[in-house]
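A single protein chain has been omitted from the complex, and every remaining protein chain is retained in its original position.
On to chain A.
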């Protein structure tokens, strides 16, 4: 029980020490960014259709945009800031040695930082999703909010694990490596109509979006992008990716020899 609550204590400490004006401003920016885009889109739609604006007619464009803005962009940006530099900031701040010296330091700290990244990013994503769905104002508002929220949860859990692994493996060029991964794999390969896109997180999230929103036409017209697999396959693939990435990161950090300071 004592060790089980340790990641929670790490998370508390991490959130406490990161409670700075910069981080709070970033949180609000992540919330505001999708809201501003959706509000602009709604304004344009309202202006173009005069008084006959029916949100139900725009459900798919609004839905895709919201999906792209929150589970794909907001979540990834937040996690890039929190999960990726989990190790490199400690190494650069020369505080890694203090953590590595603790009996449960390495794994618990990494897992605690993973939870912190997920909680911080998810809180911004969920608030943003709620405001955006309310702005769109369709009759399927509740369903869209539920779907987008679950997708944000899955996106945060999976992407945080991947970014954490990148941070553990490439502690010197962490951000560059993570951005390259995001651009090439998640925004590039996930759209490639080949077997390789099935190993990306965004492909699985898009498949779940189409499934849960019941957009069968969209799926049949763009099967390479949205997939044709059932929900269970997508969930299993996401779970496997998350567990493998997180497990490997936790294994690697236990045996890694990171530099501590200038040699003396």
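Basically, a residue touches a chain if its C-beta (ideal position, glycine included) is under 8 Å from a C-beta of that chain, and two chains touch if they have at least 3 such contacts; residues count from 1.
Criterion: contacts and distances are computed from a predicted model.
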(request) Assuming one chain is omitted from the figure, identify its UniProt name from "Spore germination protein KA", "RNA polymerase sigma factor", "ABC-2 type transport system ATP-binding protein" or "Sulfite reductase". (result) "ABC-2 type transport system ATP-binding protein"
(message) Which candidate, A:65, A:104 or A:177, sits in contact with the chain we can't see?
(response) A:104
(request) Check the options A:2, A:48 or A:232 and report the residue that touches the missing chain. (result) A:2
(message) Applying the definition given at the start, please give the residues of chain A touching the unseen chain.
(response) 2-3, 5-6, 9-10, 13, 16-17, 19-20, 93-95, 97-105, 108-109, 257, 260-261, 263-264
